[in-house]
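Have a look at this one.
Right after this comes chain A.
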Amino acid sequence: MPPLLEARNISKAFGRFVAVAGVDLVIRKGERRALIGPNGAGKSTLLSILGGQQAGGAGGQVRFDGDDVSGLQPEDLARRGVGRTFQISRTFRKMTVAENMLASLLPRAGLIYSLSTQRLNILREQADAILTEVGLARRSGTIVDEISHGDRKRLEFGMVLATRPRLLLLDEPAAGMGLQERQELMAMMLDQVTRNGITLIFVEHDIDIVFRIADVITVMARGRVFAEGNPQEIASNKDVQDIYLGSGH
Partner candidate 1 sequence: MTAHHRHESIIWLGAAVAAAVVLFAFGPGIALLGTEIMIMALFACSLNLIMSYGGMVSFGHAAYFGLGAYGFALAIVRFDVPPALALACGPILALLAALLFGSLCVRLSHIYFAMLTLACAEITYAILFQAYDFTGGDTGLTRFVAPRFGLTPQLYGLVVLVVLLLSLLILRRLVASPLGLAIRSVGEDPYRTAALGYNPRRVQLAAFVVAGGFAGLAGMLFSVFHGNAFPDYAGLAFTLDALVMVVIGGLHSFVGPIYGAIIYLLMKTFISRYVGEWELVVGIVLMAVVLGAPRGLAGLAARLGIPSGGRKS
Partner candidate 2 sequence: MDRFAKRGVSAFALLAATVIGLAGPASAQEPIRIGYAADMSGACGPLVDGATKAFRLGVEELNKAGGLLGRKIEVIERDTKTRPDEGAKEARDLIVNHKIDLLTGVCSSAVMLAETAVSAELKVPFYSAIGNTQAVNVDKFQPYFWQTQANVLMEASGAAEYVAQNKAWKKIVPLAFDYEFGHTSVKTFSEHLKKIRPDIEIAAPIYVKLGESNMTSYITAVLAQKPDAVYGPLFGSGLVNFVKQGRSFGFFDQTNLITLTTVDFLQSMGKEMPPKGVVGFARAPFTALLNNPKAKTFVDAYKTKYNIEPSDWAVLTYDGLMFYAEAVKKAGSVKADDVIKAVTSIKYSGLRGSDMSVRAFDGQMNAPIWVGAVAPDPAYPYSILKDVTRIEASKTMPSEEQVKALRAAAK
């Protein structure tokens, strides 16, 4: 079976600063891949290249599900099934939680340019269903600005779920939360990923989470792949311990 995602020799520079320098990344269907590494290692930039947000000016080739998708816009990638969340969660903060969900459902329903309020109402059921899945049903009428940080993370995850992604790029899904909340959130996310058969690439600093969830871990440093392997291999890698695991935490 061909890999779902095959990225070759990916590079990206901002002025003189090289953020990503010739990274290869091959992801099997159904895999859960973690990207770890110190700050400035190029993890988020790599996610943004894969998600299309930083595709402009990036070098290398990306194949998704067999097609060359290098340089495609985020919306094209999203339509092909690449969904992502951001380090600082991006939601529509002046709208209600339910509206956020509805807005996320529009592209798949083909209703972005529709004027029919009725058809929007039909989507409400779906929106409610996803909100229940991500544990936000009781928040549905609240303006996003007024919900908690953790709830916003849940919402953003739900919004991406609404696009029915095949590949999910999560950028620090559990950052900035207390231990219990973090565990609950990750359990919920993992459950959804498993049930929907979604392939996962995630950036995370919490090593416990990384080792619990990931099938394969890619360690990045200074824009390059430093090491790659299953959790046991990475855990026993002396260099990784020295450079990242030792100093980072």
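The rule is simple: a residue touches a chain if its C-beta (ideal position, glycine included) is under 8 Å from a C-beta of that chain, and two chains touch if they have at least 3 such contacts; residues count from 1.
The set was built so that all candidates are chains of the complex that A comes from, given by their letters.
Here the structure is a predicted model, which means the values were calculated and not measured.
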Selected neighbour of chain A [touch, this complex] from 1 or 2: 1
Residue numbers on chain A that touch candidate 1, as the complex places them: 51-53, 73-75, 78-79, 83-84, 86, 90-96, 99, 102-104, 106-108, 111-117, 119-120, 159-160, 162-163
